[in-house]
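What you see is the complex with one protein chain gone and the rest in place.
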Amino acid sequence: MDAEVLARRCAAVMYERDRASQRLGIEIEDVGPGRASARMRVTAEMVNGHDIAHGGYVFLLADDAFAFACNTYDQVTVAAAAEVVFVRPARLGDELVAEAAERTRYGRNGIYDVTVRRAADGAVIAEFRGHGRSQDRRVLGDQISGRVR
Amino acid sequence: MDAEVLARRCAAVMYERDRASQRLGIEIEDVGPGRASARMRVTAEMVNGHDIAHGGYVFLLADDAFAFACNTYDQVTVAAAAEVVFVRPARLGDELVAEAAERTRYGRNGIYDVTVRRAADGAVIAEFRGHGRSQDRRVLGDQISGRVR
Amino acid sequence: MDAEVLARRCAAVMYERDRASQRLGIEIEDVGPGRASARMRVTAEMVNGHDIAHGGYVFLLADDAFAFACNTYDQVTVAAAAEVVFVRPARLGDELVAEAAERTRYGRNGIYDVTVRRAADGAVIAEFRGHGRSQDRRVLGDQISGRVR
Partner (left out) sequence: MDAEVLARRCAAVMYERDRASQRLGIEIEDVGPGRASARMRVTAEMVNGHDIAHGGYVFLLADDAFAFACNTYDQVTVAAAAEVVFVRPARLGDELVAEAAERTRYGRNGIYDVTVRRAADGAVIAEFRGHGRSQDRRVLGDQISGRVR
């Protein structure tokens, strides 16, 4: 199977299971081998009394882009660790886009860089680096031997 | 004002404004100078299809404990950066407790260590380190010169 | 073998091999299960033109304390990653002490916190967190079955 097709298929399977991301209205875009973007609008449930987004939701969006990017090779990969820098606040109503790109892979490990930007003007909201660790399981699982294949 | 009293008063003011934490049912406990705990139950909206908590919500809880701990001196302090290690998964229904303790402060900076545990058995779910940066504003703000004082 | 004795024996074997640390005059102290201290004086070769220690040598000292601490169980453990915060500069002639303490272990992984202080007054120079990953080899190796035993 073509690597680009495989990557998108993995993302589709993951998204279907990811109720948390679905509920927050997160959309996954631009998926390819080792890369993915995640888009989310800051809603009233994500902000504090000053209408500034809780850092946890900014992290969650970046973590999603990372998770989708590192699972594009049909090998289940879990987030082992991450670092985040909060560059500027996101506000109620802002649409945010997190772009994840693979930096390097070695053994079962992978490092992914994610930049979260405000969609309206491209201003950087956060810089994130995620560390994934892959397991001996396939993302596509049963699907691969069944109907989807 | 006594440092313990001041710390709790700051937390009360912060919590009142923090709609995101309130909505998730997060409770803040054991607040004192440079320390705070945050408690949260993993609900259906926080999990994926395998009933495992999204790492973003585990981070959010740790980030909350950190934010409350570093704002206990009545000086507004924002999260500048954080690192998290995901030690083991949290599951639907698990009650999690994040305990934040100050490691060191210097200039406008502070470093806080947060351990997230499963309440039932104390198993470590995540280790988090937060980096705060304080500003020239008070947490208690108007309250200090008004009725609360 | 007693855990304290085993820890010190592992440290002795490691130190004997560690030419880099020996050459810098680093001394290892207070070794026990999951803990170790490393002591070093800032020499002329470690400073820049303003007599301030290069951050690389401060990191190296912290990394040493971490490496000795995580190899105290007679299981070879390598540094997989680390984070460091430079709190204040160290200067020519300063004696520095790095104290490493285990935060948590899980599977083959361990997290160790190291604080580097100026010995003269205890001022914090750096805060370090190291991530170790253990291998299927013993630290004591041949020694255990040979003369040292």
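Descriptive notes on the structure:
Labels A, B and C are assigned to the chains in the order they are written; within every chain, residues are numbered from 1.
Please note the rule applied: a contact is a pair of C-beta atoms (placed from the backbone, for glycine too) under 8 Å apart; a residue touches a chain by one contact, two chains touch by 3 or more.
The structure displayed is predicted, hence computed values, not measured ones.
Within the complete assembly, C:L60 is the residue of C:A11, C:L60 or C:V114 that touches the hidden chain. Checked against the full complex, the one of C:A12, C:V84 or C:A101 touching the unshown chain is C:V84. Taking the complete complex into account, residues 83, 85, 87-88, 103-104, 106, 109, 111, 113, 115, 124, 127, 129, 131 of chain A touch the chain not shown. As for the chain not pictured, it touches chain B at residues 81, 83, 131.
Residues of chain C in touch with the missing chain: 16-21, 23, 44-50, 53-57, 59-61, 63-64, 67, 78-86.
FYI, only the chains that are shown with their structure count from here on.
For the pair chain B and chain C, the distance between C-alpha centroids works out to 31 Å. Centre-to-centre spacing of chain A and chain C amounts to 36 Å, using the average Cα coordinate of each chain. Taking the mean of the C-alpha atoms as each chain's centre, chain A and chain B sit 24 Å apart. Across the assembly, chain B contributes residues 83, 85 that each touch 2 or more other chains.
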